[in-house]
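Here you go, one structure.
Selected chains only, in their assembly positions.
All chains are identified by letter, namely A and B, in their written order; residue positions are counted from 1 within each chain.
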Amino acid sequence: MDRVHLKAILAQVSRGEVPVDDAAERLSQLAYEDIAFAHIDHHRSLRKGFPEVVYGEGKTAEQIIGILKRMVEQESIVLVTRVAADKADMIQAAFPEGVYHADARMIVWGQPVNEEAPRKPIMIISAGTSDIPVAREAFLTAQAMGNRVQAAFDVGVAGIHRLLGYRDQMAAAGVLVVVAGMEGALPSVVAGMVDRPVIAVPTSVGYGSNLGGLTALFGMLNSCSSNVAVVNIDNGFGAGYMAAVINRP
Amino acid sequence: MDRVHLKAILAQVSRGEVPVDDAAERLSQLAYEDIAFAHIDHHRSLRKGFPEVVYGEGKTAEQIIGILKRMVEQESIVLVTRVAADKADMIQAAFPEGVYHADARMIVWGQPVNEEAPRKPIMIISAGTSDIPVAREAFLTAQAMGNRVQAAFDVGVAGIHRLLGYRDQMAAAGVLVVVAGMEGALPSVVAGMVDRPVIAVPTSVGYGSNLGGLTALFGMLNSCSSNVAVVNIDNGFGAGYMAAVINRP
């Protein structure tokens, strides 16, 4: 439940439009709602400024639908991540208003958070074409949280002049998210060129000694640039979320 | 062969209802029975208070059926773990009385052990919805071994107020089983709130640097709470068993 919903209920109570008992019943679910297979944290919007995001992997379509049904009553925007295409079809049958972004395997329902103060844009950079799904997950998440987002894909260090073509855009960003697999060198190079925070996202792209993304992860953690922090392998959502939190005015 | 079966045979002998030779033949299989692809440990009920549990993975439906046929003659309850749905169908065709619990991938045949002394309940807690299959395996195992079992699912540390809502139930439990993937922080937090033993079960839920559950496993082993011990990744059965052994009066 976000602040808008909360204030609306309280206003109705103050105007006598809603009986106290009904409002109390409604607000008692604020802490969390137990629906057997999940405890939905309706309090999160108030506490953290954005509602709980549903992690789709490992949940059945039925469970996701069950959770969504409860959340859309209380929130203005809901995200579901890591939804395979066939599962998305089943969910969209129940929620045609939810938009499925196949390139990011994400369902977005509702409107982006609307914050008052103007912010700098967030920039999403990916090293290779294969890293795009993770980069798109970051893109959509940051956008849903009320940011202007810009992107440059496939600008890895093997041809560094491609990256240099985006120098001005990088300098203007408030936060940068850099997505890279293989050796994961790109965040170090980007962070050396800007004075803003860089969130590095290792991807599992590559083979052999890329170790499912651990090589990129460790490379990023050992970055010789200091304005870098790292999130989990393939965690585009977390990077977009963290960037949006940093970019809050 | 459990104590009830054993005493029944000996009583029949003492009353002359069963010839000594027949009884001897029957009891000679007590140690173990060799059925070519398995040595069934019929002695285990007597030695350990609960019959051998059949580990279903890596066994064919035929092998499981063969083992079950021998065991149901000598035991009051038999569990088969890690049974995929299609394999369960084949097995249930031969044993319709065995109940298949799809959410825990387990077959339960017979009646829970009935112990005289009243016990405190065992509480099963899971961090996320995706951890439920493992948690349910623990639930059914502890129940089969004669315990009252309670559960709270999806109460991870990202919204700790959800966990605090179960404080009284946790305080009343004799043993707690805490199931968590990802960073595996929940057992530490739970153990810090109670003075009873906590069995921690890491799950393979997560991705990237969760390393198939090793991250949660190592996190739990390094718990800064001391009333915690750990079982193998995804080993809901082992946790439920260990909890029941601890909870014996």
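Some points to look at:
By definition in this document, contacts are C-beta pairs under 8 Å (C-beta built on N, C-alpha and C of every residue); 3 or more make two chains touch, one makes a residue touch a chain.
What you see is a predicted model; the values in this text were computed from it and never measured.
All protein chains share one sequence; of the complete assembly in this entry, 2 are displayed, while the total copy number is 8.
The rule is simple: only the chains that are shown with their structure count from here on.
With angles rounded to a multiple of 5, the C-alpha fit of chain A against chain B returns 90 degrees of rotation. Contact residues on chain A toward chain B in their complex (touch as defined above): 31-32, 36-39, 41, 43-44, 52, 55, 57-59, 63, 202, 204, 212-214, 217, 232-235.
Residues of chain B touching chain A in their complex: 128-130, 132, 152-155, 158-159, 161-162, 165, 205, 207-210.
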